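Below you'll find the structure I mean.
Here the complex is missing one protein chain, while the rest keep their positions.
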Amino acid sequence: MIPLNWYLILGAVLFVIGVLGFFLKRNIIALLLSVEIMLNAVNLTFVAFSSQRGQISGQVFVFFVLVVAAAEAAVGLALVIAMYRNRETLNVDRSNLLKW
Amino acid sequence: MIEYVTSADFLLMMAKIVGIFGGVMGALAYLTWLERKLMARVQMRPGPTRVGPFGLLQPIADGLKFLFKEDVIPTNANKFLFVLAPIVALIPALLSFSVIPFGPRLQVTDLSVGLLFIFAITSLGVYGIVLGGWASNSKYPLMGAMRSSAQMISYELSLTLSVVGVLMIANTLSLGELVTAQQGTWFGFIPRWNIFLQPVAFVIYVVSAIAETNRLPFDLAESEQELVAGWHTEYSSMKFAMFMLAEYANMVTVSALATILFLGGWTGPMFGPEWLQMVLPTVWFVGKISVFIFFYVLLRSTFPRFRYDQLMRFSWKVLLPLALANILITSLIVALS
Partner (left out) sequence: MIEILFFFFAALAVGAAINVLVQKHVLYSALSLIVMLTAMSALFILLQADFLAVIQVIVYAGAIMVLFVFVIMLLNLPEDEDGADRLRWLKFLGIPLGLFLLFLAVVTLWNVERPEVVEAQISGTPELIGRSLFTDYLLPFEATSLLILIALMGAVVFAKKDL
């Protein structure tokens, strides 16, 4: 039996990797991918707690996270396409028209 | 650990794995022969006749030829992905045989979520095509890959949804239990198969399955007349053979799944001495799969190809609403009864 802590620490490591990716990468698709990493890290902790406490709720929540991830990917990628069509770049620093 | 490795359970498991794997690989090889022969007959040609009686050794000759051909990797191709793609295509295709029940006990493992496992594994197969098309760095493969990924995502929806009605009736996701739930008969002569309860779902499943495996009349991904050979234009030798194998393996998988879900899997009349009763379920199962394979090949040799917009419209505007309506009606009936 693997202690709960190990899963939580693994989740934390993955989450930090996701955060770092979100702040360091400039390509908007890479940012979306980083968000997926973070969501997965959270999913892991949900499932770990669920199986540790003997309650199914954690796993149900992973379900909702999956739905949100799918919705985010759909809208996000549509935005990416629109952005690439208008700006010819996916670098988030280059899309600065709204900045003053 | 060592005790387990030498135990009878383990040896039985190994025997099953080796048997199923060997059998499937042999069947896949002879599927190519069957397809060539059958297509030839439809088109009034004799088909392969030179190698062995009735050309029966043709698959072996083909295999040897694939092995000894020069393995060309185009200069501008992305080498890593180019090599990776056939592997990614083949492994999921073969992995799905691990949960398919070929007989009452002839199954490597009966997962409680076996059906979903197969869907998960086969949904990974699309990467082989997409990566192969992209890594070739050439326009025809890329167009083939784009078409194929869009097509496979679209048809996967109706494929998965068509199954839901069956699942609501059977109340299980395990393939072994799905089959045992269909044993017996109604009124003594109609077999208790799901096809009679879910005819609409069956039609949707078969149509989407053909599209999922990129076969005619839905083979937009490799349509010879416009895209040379689609996503595997640049592939040669063993890599091409792996793509072929993956395609045939997927064909067998969806046929096997159709058999399990709608035609009662290995169920069938039992008679004769004990040794015959051991073999009969597998014979029925293989027989039912063969019907689908025949259907596939006849479709390929007789139907023209869809146009791309027709293909997409058919999936989203016909199959998907039909599948949803089927779920709605089935759930109503299940809830009321």
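We call the chains A and B, going by the order they appear; numbering starts again at 1 in every chain.
Keep this in mind: a contact is a pair of C-beta atoms (placed from the backbone, for glycine too) under 8 Å apart; a residue touches a chain by one contact, two chains touch by 3 or more.
As the structure is a computational prediction, the values presented were derived from the model and not from experiment.
Q: Taking the complete complex into account, which shown chains does the hidden chain touch?
A: So, taking every chain into account, the missing one touches A, B.
Q: Per the definition of touch given earlier, which of B:149, B:194 or B:214 contacts the omitted chain?
A: B:149
Q: Residue-wise, where is subunit A in contact with the chain that is not depicted?
A: 1-10, 12-21, 23-27, 29-30, 32-34, 36-37, 40, 43-44, 47-48, 50-57, 59-60, 62-64, 66-75, 77-82, 84-86, 90-91, 93
Q: Provide the residue numbers of subunit B that touch the chain removed from this figure.
A: 1, 111-113, 116-117, 119-121, 123-124, 126-127, 130-131, 133-134, 142, 145-146, 149-150, 152-153, 156, 173
One rule holds for everything that comes next: only the chains that are shown with their structure count from here on.
Q: Using CA atom averages as chain centres, what separation in Å is found between subunit A and subunit B?
A: 33
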